[in-house]
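Working notes for the structure below.
All protein chains but one are shown in place.
Chain naming follows the written order as A, B and C, and within any one chain the residues start at number 1.
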Amino acid sequence: MSKRVLRVGLIGGGAGAFIVWPHQRAINMDGTRRVVAGALHQNPDIAMREAENWPYPIQGYRSYDEMLQQESKKPLGERIDYALIVTPNFVHFDPAMKCLNAGIPVFCEKPLTVSLDEAEKLVQATAAKKIPFGVAHTYLGHWTSRLSRHIVRSGLLGDIRWVDAYYLQGWLSERTEDKGVMQAEWRVDPKRAGASGCGGDIGTHALMQLRYVTGLEPKRVSAHLVTFVERRQLDDHFTVYCELNNGGKALVRATQIAIGHKNDLGIEVNGAKGTLLWRQEFPEELTVILPGQPDRTYFRGVVSANDGFLGDVPADLMAEPTIPPGHPEAFHDAFARLHRCFEDDVRAYEEGRFQGADGSKYATVEDGRMGIHFIVKAVESSNAGGKWVDL
Amino acid sequence: MSKRVLRVGLIGGGAGAFIVWPHQRAINMDGTRRVVAGALHQNPDIAMREAENWPYPIQGYRSYDEMLQQESKKPLGERIDYALIVTPNFVHFDPAMKCLNAGIPVFCEKPLTVSLDEAEKLVQATAAKKIPFGVAHTYLGHWTSRLSRHIVRSGLLGDIRWVDAYYLQGWLSERTEDKGVMQAEWRVDPKRAGASGCGGDIGTHALMQLRYVTGLEPKRVSAHLVTFVERRQLDDHFTVYCELNNGGKALVRATQIAIGHKNDLGIEVNGAKGTLLWRQEFPEELTVILPGQPDRTYFRGVVSANDGFLGDVPADLMAEPTIPPGHPEAFHDAFARLHRCFEDDVRAYEEGRFQGADGSKYATVEDGRMGIHFIVKAVESSNAGGKWVDL
Amino acid sequence: MSKRVLRVGLIGGGAGAFIVWPHQRAINMDGTRRVVAGALHQNPDIAMREAENWPYPIQGYRSYDEMLQQESKKPLGERIDYALIVTPNFVHFDPAMKCLNAGIPVFCEKPLTVSLDEAEKLVQATAAKKIPFGVAHTYLGHWTSRLSRHIVRSGLLGDIRWVDAYYLQGWLSERTEDKGVMQAEWRVDPKRAGASGCGGDIGTHALMQLRYVTGLEPKRVSAHLVTFVERRQLDDHFTVYCELNNGGKALVRATQIAIGHKNDLGIEVNGAKGTLLWRQEFPEELTVILPGQPDRTYFRGVVSANDGFLGDVPADLMAEPTIPPGHPEAFHDAFARLHRCFEDDVRAYEEGRFQGADGSKYATVEDGRMGIHFIVKAVESSNAGGKWVDL
Partner (left out) sequence: MSKRVLRVGLIGGGAGAFIVWPHQRAINMDGTRRVVAGALHQNPDIAMREAENWPYPIQGYRSYDEMLQQESKKPLGERIDYALIVTPNFVHFDPAMKCLNAGIPVFCEKPLTVSLDEAEKLVQATAAKKIPFGVAHTYLGHWTSRLSRHIVRSGLLGDIRWVDAYYLQGWLSERTEDKGVMQAEWRVDPKRAGASGCGGDIGTHALMQLRYVTGLEPKRVSAHLVTFVERRQLDDHFTVYCELNNGGKALVRATQIAIGHKNDLGIEVNGAKGTLLWRQEFPEELTVILPGQPDRTYFRGVVSANDGFLGDVPADLMAEPTIPPGHPEAFHDAFARLHRCFEDDVRAYEEGRFQGADGSKYATVEDGRMGIHFIVKAVESSNAGGKWVDL
């Protein structure tokens, strides 16, 4: 039997926003979810105008307060099933908390909040109310991220010794923020972005990839944050040497001034028995290397459920690709996979079956909190000349 | 102002079909088009059951005859705005012709038909009625295909001497057709697939890429078709040496037995002044090489409107990417771009503004006809031991 | 015990020659062979002047006749142990035959001769006299060529169905021969180069790679030779469709007008069970792909003698690399490996132990003859409009 189409309401996303567009494609792509409403801007008039000009008809609201109030009154099936928060970082906390209070599941952009205190409050509220809360760590949605996680956790690589998790960009190598690029402006403003620019914006993705794939946690950090571009207030270069909770070490690095790197998120995991390599810009493949053996490049989907080498690849993992190998999946597909998995939890929640998310399908509010915690401690270490700071 | 959401009806797509799924994602992705109805199978009962089990609610029909009949009666805005034909090759002609007769635009899978005669009838009917008719040559939808076309036609490479257009796969290297793989079965059956297996299925894509990018046409062919896998009736290896209408030469090659090649469509264009290289599996980039200069790799979107090297890159080309460089677009994005452009023509048609398609945005029914023509002549040449046959 | 240093005499190599330089590095590199004499030019005065200006002292001769006469008189240990022939194609036969008559082993550049008749005479003379005769098919000297041969012959890929052997260059895309480039001039002159330009010069390498790696032989050919650059007398583009002696098919292709390709020799072998890929410009690696398995990239030396996958990798193959993996070997190393293996046969010959070469270490005079045979038949087929011609 066909399923009812889930209804999604947007918080933010108007007037030049970027990230709302891939989200709405990811939401609409499967046909089982659909954007139907939006409070698209903090200015009520702009919000309504943007809704009228949305590419397809949606219900506009003057504010997210209004949207949550109105939608909450509607019966299930007519009200929004979940909210997508795509406002600047400093406007994540308030609408997220109000959604939780209204019993509406939340899918929120990262970083989760601009303070650790706010993040902790969201963690507690989510746990108290048992509501699905996703954080948009896009790259977990790649099938190869899923397979990476399976491989590392299967023990194939042995004990993990070293991880290099990086996210390299070059688009802020000059004062892009002076050129009317809205995306640049708020990212370099401490009030809107938080205590770290580059670290908060993309370093958190590198950390998340490390945590998702390895299951390890940083225990202490020695960090150097730098601002290379003149008159910029936040770091645009972020280097954090970490000790992990298994005794291994890691580098979590991010930059926005490395010209030529477009969106170069990647991870290398060195274990005592082997290595795994993955890059977001080539999301259809990952490489595993064992000593004295050829490099093995796994392409999405080119693996059997019972592979004599990887062990039993779980059936649900095998089933996740949407198209055969060689027909590349990419960014929108990863986004869609996150929303697809979140949809499952939202349906379970509405049917009273939701028991909490385990972080294997999308990043949770707790993952979001860890990102903020990490950034806060990295800033502290860097301010102290790189000395070790415990998490 | 938001636009009315276009309504799409499916012809075929039930019971294990593959290609309907990326199509429906591509249709739904933007929110401005939506699959709303379907005659999903030739068996009326299966058709209705498949419609009921479609992931989201759609109107099921027992046959495409019924769908066209019923939908035609509805007013614009309630009826389907276009039909997507995703039946096996030999069931393209009949529903396509009936759509045209009903005044309903058609987006049809390739190869267009199984005979040249049928193809010509569709070309004539489409011209007579001035209706949008798209053929699903997916790979034209990649932004880098668009840029390739711009570059070659700009003259940067000089006169085109040699083109190598190839489409290499390995999934039919054994008797996949005996393993209950529906996709394999009909593709190797002359009744359902047409006179050529490999050539018709994927060789036509390679030809289309050649024609789209260079604007050149094959004038005569010297072909060798081979069947490597035992007891298979159609070619699984297809090699066509061509003379082009500018005097240049080309190889159009396709195979389904090259293990390790997943979906390896690519093109290399050698001009008197330079070379262009592109591969579908790496759709975010293309490479241009001029003598004595470094290889230039263009990433999607990393190019300025007034480049100094490429000449004025047209503004509409610059505007086409949906996400910034480094956030890869891929197969679904190419599919979506085709449907997005087709949507424009459908809206123009409904508003009486449609003047015919020029083939710059998606493949037309005439492109489809050329594919069939090419296959017919290649089979003829191969049967004659590779001797030259004029088109 | 140290070995006596072998003495090598050059025939050709003066006045702007190219290929003599990598040869002399390859000869000198190990310290166990050394260039000591040379008849460097057809003009006796130039020959003597070039010898005087050779980077290090060598014995100059006015002609190869003189060199062979004088050197033959000397006792073993003082005379040259072998001759290297690096003259233009049409001057290979005469000095080679004279060396054979003088009992002096020959290492000769390819193509072996400009006529099939000459080639056959050299084959007969070599066999009659049981003298080492090597032909400079450089690329067999790569360790990865050796491993490719081992893999294909081990049966890992199953029956070979299709081979794509190519050699793509772009340096003759314009009239380079008018610019005083000696290398270009003679290559496009039928009198000096033979019946085919591009095919003879580099197509023979592609054929050799095919034959060396697979052990298969072309049985008939359907060829198209083209000359793209105006006023050029010989082909600069060479496409030969072959039927092999196991029933498989192959493409042997070569071009000199594909701008951007520097020296792009490569081979792909598709068997019923798997595929092997190799490219000369990346000589440190080869890739093997089996269905449903990850791509396996073997780096030179990263393989164990008892691999479990490749079968027993022969110990002599394991021992051949000169430096550990990651310290790349390249062109000079391949050249040196050929001369190193030839040195072994020369020493065996001088000690009366030489029984003939089996072609596993370097190309033989018979391999050279096959190259000429292939070219002659390809020219014949092309002249007949691509029709099949038996070898």
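Basically, a residue touches a chain if its C-beta (ideal position, glycine included) is under 8 Å from a C-beta of that chain, and two chains touch if they have at least 3 such contacts.
Computed from a prediction, not measured in an experiment: that's the story for all the values here.
*Asks:* Looking beyond the chains shown, say which of B:53, B:124, B:293 or B:383 touches the absent one.
*Replies:* B:293
*Asks:* Going by the contact rule already stated, which one of B:53, B:69, B:245 or B:304 would touch the omitted chain in the full complex?
*Replies:* Per the contact definition at the top, the residue touching the missing chain is B:304.
*Asks:* List the subunit C residues touching the unshown chain?
*Replies:* Where subunit C meets the chain not shown: residues 1-5, 18, 21-22, 24-25, 28-32, 34-35, 52-58, 169, 261-264, 281, 283-284, 299, 302, 322-333, 336.
*Asks:* Can you list, in ascending order, the subunit B residues touching the missing chain?
*Replies:* 288, 292-299, 302-304
*Asks:* Since one chain has been left out of the picture, which residues of subunit A touch it in the full complex?
*Replies:* Against the left-out chain, subunit A lists 161-162, 170, 173-174, 222, 224, 226, 228, 237, 239, 241, 249, 251, 255, 257-261, 268, 270-275, 277, 287, 289-291, 295, 385-388.
Heads up, the rule we're going with is that only the chains that are shown with their structure count from here on.
*Asks:* From the C-alpha centre of subunit B to that of subunit C, how far is it in Å?
*Replies:* It comes to 43 Å between the two C-alpha centres.
*Asks:* Distance from the CA centroid of subunit A to that of subunit C, rounded to the nearest Å?
*Replies:* About 55 Å separates the centre of subunit A from that of subunit C.
*Asks:* Could you check subunit A for residues that touch two or more other chains and list them?
*Replies:* 299, 302
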